[in-house]
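Let me give you the structure first, and then I'll get to my questions.
This view holds just a subset of the chains, kept in their places.
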Amino acid sequence: MIELGVPNSRLILAAEQTIYMVFVSLGIGTLIAVLLSVVLVLTNPGGILKNKYIYVVVNTVVNVIRSIPFIILMVFILPLTKMIVGTRIGTTAALVPLVVFIAPYLTRLFENSILEVNKGIIEAAQAMGASYFEIVRYFLLPEARGSLILSVTTGTIGLIGATAMAGAIGAGGVGNLALTYGYERLNFPLMLFTVVILIVFVQSIQTVGNYFSTKVRKH
Amino acid sequence: GGDDTGSAKKEITYSKSQGPYSELFEKGIKPILEKKGYKVTGKDMSDLLQADVALNEGEVDFNVEQHTAYMENFNKKQNGHLVALTPIPTVPAGIYAGSKSSLDQISDGAKVAVPNDAANTARCYALLQKVGWIKLNPEKDLSTVTQQDIIENPHHIQFTEMKSLNIPAVRGDFDFIVITGSIVYNANIDPSTALATEDILPHLLLQLVVLDKNKDAQWAKDIVSAYHSDEFKKYMGEHNNGLWYIPKDNQ
Amino acid sequence: MINFVNISKTFTVKRQKIKALQHVSLQISDGDIFGVIGFSGAGKSTLLRMVNALEIPTEGRMEVDGRDINALDFSELRKVRKKIGMIFQEFNLLESKSVYDNVAIPLILNHVDKKLIQKRVTELLSFVELSDKALAYPSQLSGGQKQRIGIARALANNPSILLCDEATSALDPETTESILQLLKRINKKLNITILIVTHEIHVIQSICNRVAVMEHGSVVETGTVLEVFSNPQQNMTKRFVQTVIPDEIPPSIVETLHDDVRNYRLLKIRFLGNNAKRNIVYYINTHYKVETNILFASVNELQQTVLGIFIVQVIGDDSEINQVISYIERNKIQWQEVVL
């Protein structure tokens, strides 16, 4: 085996950290994103709950967050991080900026997916007397799910990229290992190895995403 | 840039970062060079590795951002041909207060922040060894040690390696922080509040670095002499508030 | 009671105004099976969509059970909508859900117990003869099968008003007939009001009791089906009625007539109700000195009333022919002369 310059335990820890960060922030981020994207779709000028103010506010908040480079975002929200998880550093602390990063990103992707749902389906829902929540729950989300799954996939991969930078607040993870111990220390074997781990991650996520999306789109 | 080493070369470029070294160069050295008729252009390169690659490729002429240890590592790994011409004033790393305000408050399981950038992690572990909190593997080169090389950690200190720039912002989350001078400088921390300061190893002194084949170029010599000039010494005398460690050559 | 009060609807396409509905007033009583016919683009769907507020009138007032549907707040509107089933012209099935789930969804929205849902859906699927497709997805169905799922879905909740937008357009006559009979049964049994928009006049013929005829966004004729079908007033109504109750001599017979040099007149005779049961033609043949030839005939039943239309060539002296005509008139049978 090639000498990587870091012990295996370190690699395993990094992998665990990445998985932890990705899944927890993805989970929370997805929930927020579903909420926000639904709000955007419902309140937009062509939506069934047209509301200029809410739309503009959510749209702007999403844009503002999306505008801030992730590394700066992390610093900006340190106080928030402290408030929520009690510390500003480490893997758990990284969850806060990661969520703040991924939620508006997924919001945009989901918004696009949900907007593709056929207007006729929404009319069917309205005709059945569905509440707004029910329209979303039983009609919009299920009909968009093939596209939503791919959006989550795309988002997850973006999130892995962000976790690499979360090393800046001591979050660890494979991406950070690649950057600091691999890239910055010019440890090319490690860099390649960690990138390969990332590729395996991404490829698996994409494969799973494609599988479910295709399965669901078949009908 | 370019590789023309002719004595006629008066336009020189360097890669520039947002640290004290580039700034020191701009304020203390550049005016001297300009008086000699040089046109000096800085190119913003926020990443030292990229800056070295550019230097190695001849896309810029020199930089003043690294110590010998880093440069040698670069030469080894990237097939580089960089040489150090002269040490320059360097800002030492220091231990600063986190939530604890003096070294003897070190306690079991204390939290300590350490920079995660390649150029500085080792320096900080060396400093921690100097104050007696840890013991490093004596077989390893002090300038490249990592966390794995700690062989004794009696206080069970929890190290958090993170981007050093962010350390001042989260000072309160640690018991102590270890940061390099450039961070102290950027974060406007009073250097005199350091609880301990590193003994700068010769290997860790910042250097004027150029491409091997340019080491005898007239412009290179002129930069070296600027760093050694009285004018610069005077400037340092007026502007050093304790931040800078000044190598003997420049004193 | 569904009450369209002076409803107008204007769409704007590229600054061009399209008057889809113009001052429509119509009343549909509880228990009616009300049919709306009209050419493509007449505004039928737009009219139907007013009832559950999928379309909002630019002018006028849409009343359902006495309440202005467009003045309701959303939760009240939802309550009203839950009592209205709708079959869409373009089905609007959920592609992501199986046939079973598509039919179940109105029940799920009504928080019906799972067991009951299963019972009801099974029942509905067997009504529309698609029990074997329960697990299929809409994209795996034929056009008519999709439509039947749409029908089952609309009926799931036992609505008190049923809106049908071309509900049988994709179905063969036999399936259409069985669906219509099903609607009729439901209408009888549960006294639900059915509003049917269609271009298939035989649908109206077969189950509606009242009908409105639309043209260019306006209602041009309205009345009971028998009134309108047996005696259409507007030209376009006549054309519509002709397609189910034709009343013209086939072209190849017309040709033969051109060579006929005898003295004759062509009488179009409408037998309605009891008149249709009497042997008028026999009587004429045996009591007057005329020869007759039936050139065209159609017999239909509308709302338990027989309507027979015959075109008879009556050959003979003018005076004899006139006697035949007065015989017809004496018997209060409508007739008119056909001029080729």
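For clarity, chains are labelled A, B and C in written order, and residue numbers in each chain start from 1.
Definition applied: contacts are C-beta pairs under 8 Å (C-beta built on N, C-alpha and C of every residue); 3 or more make two chains touch, one makes a residue touch a chain.
A quick note: this is a predicted structure, and the numbers were derived from the prediction, not measured.
Enquirer: How many of each chain type make up the complete complex?
Expert: A x2, B x1, C x2
Criterion: only the chains that are shown with their structure count from here on.
Enquirer: Quick one: which chain's Cα centre is the longest way from chain A's?
Expert: Farthest chain from chain A, going by C-alpha centroids: C.
Enquirer: So, what's the distance in Å between the C-alpha centres of chain C and chain B?
Expert: Here the centre of chain C sits 89 Å away from the centre of chain B.
Enquirer: Report, in whole Å, the distance between the mean C-alpha point of chain A and the mean C-alpha point of chain C.
Expert: Averaging C-alpha atoms per chain gives centres 54 Å apart.
Enquirer: Using Cα averages as centroids, what's the distance between chain A and chain B in whole Å?
Expert: Comparing mean C-alpha positions, chain B is 37 Å from chain A.
Enquirer: Which positions in chain A are in touch with at least two other chains?
Expert: Chain A, residues with two or more chain partners: not present.
Enquirer: Can you list the residues of chain B that touch 2 or more other chains?
Expert: Residue numbers touching two or more other chains: none in chain B.
Enquirer: Please output the residues of chain A touching chain B within their complex, sorted ascending.
Expert: 6-7, 10, 74-75, 78, 82, 87-90, 167-170, 176, 180-181, 183-188
Enquirer: Per the contact definition, I'd like the list of chain B residues that touch chain A in the complex.
Expert: Touching chain A from chain B are residues 49, 73-74, 76-78, 113, 116-119, 146, 148, 160-163, 165-166, 169-170, 173-174.
Enquirer: Can you tell me which positions in chain C touch chain A when the two form their complex?
Expert: Going through chain C, the ones touching chain A are 52, 54, 75, 77-82, 84, 86, 88, 90, 92-98, 105-106, 108-109, 137-140, 157.
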